[in-house]
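Removed from the display is one protein chain of the complex; every other protein chain stays in position.
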Amino acid sequence: MSTTAVATKKNFISGDEAVAYAARLCKPEVIAAYPITPQTIIIEKISEFIASDEMKCQFLLMESEHSAMAASMGASMMGCRTFTATSSQGLLYMSEMLHYVSGSRFPIVMINANRTVAAPWNIYCDHRDSISERDSGWMQLYVENGQEALDTLIQAYKVAENPKILTPIMINLDGYVLTHTYELVDIPEQEDVDEFLPPYNAVNKFDFDNPKSLSFTASPEWQTEFRYQQQEAMENAEKVIKEVDEEYGNKFGRSYGGMIDEYYVKDADYVIVAMGSVVGTSRLVVDELRKQGKKVGLVKIRSYRPFPKEYFKELGKKVKAVGVIDRDISFGYEGAVYSEVKSSLYTPGVNVKTINFIAGISGRDITKQYIADMFGQLEAADLGKDVEEVQFTGLRWK
Amino acid sequence: MIEVRWHGRGGHGGFTAARLLGLAASVYGGNYAQAFPSFGPERRGAPVLGFTRIDDKPINDHSQVYSCDVVVVLDESLIGSVDVTKGLKDSGVMLINSHKSPNLFNFNVKAKIYTIDATQIALNILGKPITNTVMLGAAVEVTNFVDIKSVYEAIDSFMDRDLREKNKKAAQTAYEFMRGGNQ
Amino acid sequence: MYKPKVVKNYQFPRTKEDMPLGPGSAAGVLIDVNSGWRTFRPVIDETKCSMCYVCWVVCPDGVIDKTGTKLEIDYDYCKGCGICAYECPSKAIDMIKESEK
């Protein structure tokens, strides 16, 4: 991390608060939201900003998440920048609208405070909620701390509103582990953010001079072409996510590698792939193991959609074993992130060993010891030992 | 890095102390900090935990706290129902809000035990048995990372105007009491 | 007659660039007519018509035109439901079988 190029204010705030500050800096014209643990603080903080006139926008307190996303879509149709936030059951409740928004090409940016999905009911972190929405047509970014949440939110509008992309973005922030954890967060100055992120200049909106029909019906003759556009937009985003992150880094002194962040991967034999808050903890484990002379590394997936498939194609050629931490499982198969990493790793001639660690389910802590053990398993697999491919980390009876 | 665990009851400001310590250490102390509550809905009166991590470099660890350098018990009555010694390092310290002498607490630990009658200090200064800033002042004395002046700045920036002076005084009183060495 | 008209020889997008961005396009674009729906067509008897406009109000398709000196019907979009004839207080509209024009 280089020194900051612009003035910032250091604050000791929670991930949720960092998000609220970021939302304020992005100057959304309409916010429609519904509270849900552990996202609630975001909405409360924004309510405070509005009440004290520190933030000027139309603020709609909705009666459900489905309606929150529907109202956001309505506002986006008028060319307004919008913001909303949700979590877990709420994300699933707005699922229908997620598809409406992405299919209609509205660049809405939303924070999802990652929380598991009932049943069993639980309010703690895993990625079952967002992974369940993998195919909703939203970009999905995962962050590892409050600072990255703030920075990524500002970046996200610039990516989503890019005319070549016009696709909504869901930024995933681990519930409690990040939402409720207070950390030192640099809050950039408004004028610097304004310079970086100009107002949303919408093309896909209602127009009284040239009236429009939006979100219309398309017959089978045309659906394929509209879907192709969505795929193309995602492909365009791969480049833009990186460019915007670099531009942000140049201006604010913090960047995150675009779609992927590597830690000691260059000469690594054994690599763990992870998303979200566990990445930070994993860095410490890599530091420890490196001190012991182990050639271990870490890959953070920052952008899950679009998926950095090209990166993994190259990684597969370089390393001996890859472990993927999934905070979710696709029952009847394996972790979704694992499936995708695996399918990208294997190119002709590549025979890398892979293990899937189903860990951090519904708030179960992923300890440094767990992560160290994961590296141990990768080494064991590489040395020809019989290792279970899909493992539940920390399972009580193992 | 030092890790501090706060034992309190829901609604009694234990987590506020954890946050104030983090705020003092980071924004006003030039170090890095992390503070988080025991996750979940906070029920008034129920035993709750707060945590503060302090380091001179950025803190990436987002796993839970398993070993502590400092344990702060805001309410003596928690002892017995909650294992306050869990993970306490041999080199660590425990601070208990109690009028009793530390040697009356029979914990099977090597860590140093301190007591401070925080409730009485709080009653004297704040007029209410709210002990979080008192215990904060005491905790600061035993953690090398934080200057008491940073705590005053943290209180100034965090608390409502009418509460600041009293709470700074509460923290200061406890800090000086601990300075005096009450093992 | 003052009614929207069908776009003759509407050009569908042929290339990627022709496509609208997502499902959003110009409002008020008609690319085909509804005239094939009718079994009966309404015909106004000018001698009986009192220009009361009841038919004009109740038409679900809005095909009756009142901008001229007499009422006219846009047969491109009339579906032949017969509400106009039924509601006409002067019984000035006849429903005539399409094949018998």
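Points worth noting:
Letters A, B and C mark the chains as written, and numbering starts fresh at 1 in each.
As a convention for this text, a residue touches a chain if its C-beta (ideal position, glycine included) is under 8 Å from a C-beta of that chain, and two chains touch if they have at least 3 such contacts.
One rule holds in what follows: contacts and distances are computed from a predicted model.
From the set "Dipeptide/oligopeptide/nickel ABC transporter ATP-binding protein", "Hydrogenase formation protein HypD", "Ribose transport system permease protein RbsC" or "Pyruvate synthase subunit beta", the protein name that UniProt assigns to the chain left out of the figure is "Pyruvate synthase subunit beta".
Among the chains on display, the ones the left-out chain touches in the entire complex are A, C. In the complete assembly, the contact with the undisplayed chain comes from C:81, out of C:21, C:49, C:81 or C:96.
Although one chain is not displayed, its contacts with chain C can still be listed: residues 2-4, 6, 10, 12, 20, 23, 25-34, 37, 52-53, 56-62, 65-67, 77, 79-83, 85-87, 95. Think of the hidden chain as still there; on chain A it touches residues 29-30, 32, 57-58, 60-64, 66-68, 70-80, 82, 96-97, 100, 206-208, 211-219, 222.
Following the convention adopted for this analysis, only the chains that are shown with their structure count from here on.
The geometric centre of chain A is 34 Å away from that of chain B, both derived from CA atoms. Distance between chain B and chain C, defined via averaged C-alpha coordinates, is recorded as 80 Å.
Residue positions of chain A with contacts to 2 or more other chains are absent. For chain B, no residue reaches two or more other chains under the stated contact definition. Against chain B, the residues of chain A that register as touching in their complex are 1, 10-12, 37-38, 123-124, 144-145, 174, 176-178, 180-184, 277-278, 280-281, 283-284, 363, 365-368.
Within the complex, the chain C residues that touch chain A are 13, 16, 19, 21-28.
Chain contact summary for the complex, chain B toward chain A: residues 19, 22-23, 26-27, 32-37, 39-41, 58-64, 66.
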